[in-house]
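The full complex has more chains than appear here; those shown keep their coordinates.
Chain naming follows the written order as A, B and C, and within any one chain the residues start at number 1.
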C-alpha cells in the first residue's frame, strides 16, 4: 500500500498557502511535516484528510482496499481539537467512535480497556472527558486511534500538552503502527523520537496571491 | 515549473471576470438606453389607453404591478440558475451573479407587494389579506432578505458561495407555490390570465401596454444586474488587493 | 449509525435538556394565547389545532442551530466527514436523534395541551397524528439551515429565518388536515397524505442539501 500526493496546492480564504507539493509514502513509512507557525502544516494535513479540497493536484492510495473513493476513508485524523464530548465519559466517547468508525479492511482495533491501558491511563476511563487534564485529554484522543483500525494516521501536533513520559509512549505507539505496515503523517514542532522518518519542511509561501480577482 | 504553471492558471482564472468587465462596459450603455426607451413607450401606452369599465383608472396599476411580480419570480429563477452554475460548473461568476441578484429581486418583490396592496385597497377594500398568493410573495420577499443577511454573515466569498447556493436551490420550492397558489387555494387574487398555456384571456387593449412594460422591466432587471455584478467583482478585487498590500507590507516590515 | 443515534440522545439528555425547553416553550405558547382570544371557549377550541401547530413549529426551532455547530466546535465534524459511510446517513441519523429528543416530546405533550384548549377528542387525535407525521419535516428542513449556519458564531435567529419560510407548507397542510378531520364534509386523508409526502420529500432533500453544505463549509 502506498500513499501518493501529486502537485498539491491549497488555498485558505483567497491566499495560496502552499504550491505543488508531491510525495510518495510506502507502507510502514512515516512523514514528519515541520515548519514555522502559519507555514501550512495543518492545511496540508487537512488536504490529505480530504477535509479541504486542494486547488490543484490530488491524493491517491495504491494497493489499498479497492472500493474506497479517497484515502481519507482509511485514515485517522487527529487535529488540534480532540473530537470528544466533554459531557460523556471517556469510555462512552471511545466506544462511540469505535462503533461509528468501524475497522478498515486488513485489521481490527483493540478494545476500549486495552486502548486506555496503552496510553497509560487505565484508571480514569469512567470520568467525564471534560474532567481530564489537558494532557490526559490528548492521551485519550490518541486512544481513539487504537480502538478502530485505520492504516493511515494523520496527526496534527500529537504531542502538544504531553509530558515526557507520554512522548515516549506515543513514539512507541507510532513505531508499533509502522511495524504493522501502517503509514503515519505527523505535523510537529518537537522531535517525535522516531528514527528513520522522511521529513517535509514547509517554508511557508508567504501567501502569493492565487485568486482570480486580481488583474494580471 | 511550479511558478509558471501557477501563472498560467492565474491567467485562465482571471480571464472570466476581466472579460466580463470589458463586456459589461460595452453592454451597459445599450441596455440602459433600451430600458429608457421601452419605459417611455410603455408609460405612454399605459396612460393613453382608457381605463377599465369597472376598475376605472386603478387598472393602470396593473402595468406596474404585474411586471414587477413576474420579475420578482424571474429574478429568483436567475439566482437558482446561478446557484446551479456555482455548484455544478464552479464558475467564479455564478456566485457573483446570484449575490448581485438578491437585492434587485428584493426590490422588485417589494414593488409588487406595494403596488399590489395599493391596488387591493380599491379592489378588495383592504390593503392586505393573508391569502396564499399574497403571503407566498411576502415569503419570497423574506427569503430574499434572508439570503442577503446570510451573504453578509458569511463574508468570505470563497467559503460562502457554495453554501448559500445550496440554500437558494432549496428555497426554489417557493416559486411554484407562488405561481400556482391561485389555482391550489381559493384566493381573492385572480388567476393567471396572460401566462397561460391556452393563450392570454385578457383584452388586447390592456395586453399591449402590459407586454411593453414587461419588456421594459426585464431590460431594467438585466441592466441593474450587470451593473451590480460589475460592482461586486470590483469590490472583491479591491479587498484582495488590500489584503495583499497588508501582507506584503508586513513582509517588508519583517525583512528589515 | 445506531451508535450516533444513541450518543446524540444521551447528549441531549445530559447536556442540552433541549426536550424540556421545547415542551415548556410549547406550553407557554398555549398558555398565553387564551389571553389573546379571551374567555370565548369555542373560538379557543376552533383555533386550538392551529395554535398547537404553531407552537410545535416554533418550539422545534429551539436548539436547532447547534445541531452541527457543537460537532464542529470540538472537531467531531471532521471525523464524520471523513468516514466511508455517506455523510447523507450521518445527517439523517442526527436529524432522527434530534427529532426524537425535541419533536417527539412535543407530540406526546400535545393531547394534554389540547385539553387545555378544550378541543374535541377527535381534534386532539388528529392534531397528534398530524404532528407525529409533520414535525420530522421541520427537523429535516432545519438541518439544512443548521448546516448552512455551521460556521456562524450565533446562528440562532438566522437559522430560524432560513427555516421558517420553507416550513410553511408543512404548517398549512398539517393544520388543514386537522380541520378536515373536524369538519365532516372535508376528507381527512388527502391532506394527511400530502403532509406525509412533504415529510418524505424533505427527508430526502434535507439531508442531501445539508450534507452538501457541510462538505463545502468544512475548511
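Keep this in mind: a residue touches a chain if its C-beta (ideal position, glycine included) is under 8 Å from a C-beta of that chain, and two chains touch if they have at least 3 such contacts.
Computed from a predicted model, the values in this text were never measured in an experiment.
A.B. asks: Write down the full complex's copy numbers per chain kind, following the labels used for the displayed chains.
C.D. replies: In the complete structure file, each chain type occurs as follows: A x2, B x1, C x2.
Please note the rule applied: only the chains that are shown with their structure count from here on.
A.B. asks: What is the touch distance from subunit A to subunit C, in steps?
C.D. replies: Graph distance in the chain contact network comes out at 1.
A.B. asks: Which chain is in the middle, if each chain's centre is the mean of its C-alpha atoms?
C.D. replies: That would be chain C.
A.B. asks: How many Å are there between the centre of subunit A and the centre of subunit C, using C-alpha atoms for each centre?
C.D. replies: Each chain's C-alpha centroid was found; their separation is 37 Å.
A.B. asks: Let me have the rounded angstrom distance from the C-alpha centre of subunit A over to the C-alpha centre of subunit B, please.
C.D. replies: Each chain's C-alpha centroid was found; their separation is 46 Å.
A.B. asks: Can you work out the whole-Å distance between the CA centroids of subunit B and subunit C?
C.D. replies: 32
A.B. asks: By residue number and range, which residues of subunit C touch two or more other chains?
C.D. replies: In subunit C, 219 touch at least two other chains.
A.B. asks: Any chance you could list the residues of subunit A touching two or more other chains?
C.D. replies: Counting only residues that touch two or more other chains, subunit A contributes none.
A.B. asks: Give the list of subunit A residues in touch with subunit B in this complex.
C.D. replies: Touching subunit B: residues 9, 11, 13-16, 19-20, 56, 206-216 of subunit A.
A.B. asks: Using the touch rule from the top, collect the residues of subunit B that touch subunit A in their complex.
C.D. replies: 1-2, 5-6, 9-11, 13-14, 16-18, 92, 156, 158-159, 233, 236-237, 239-241, 243-244, 247, 251
A.B. asks: Which of the residues in subunit C come into contact with subunit B in the complex?
C.D. replies: My answer: residues 144-145, 147-149, 151-152, 158, 161-162, 165-166, 168-169, 205, 209, 212-213, 216-217, 219.
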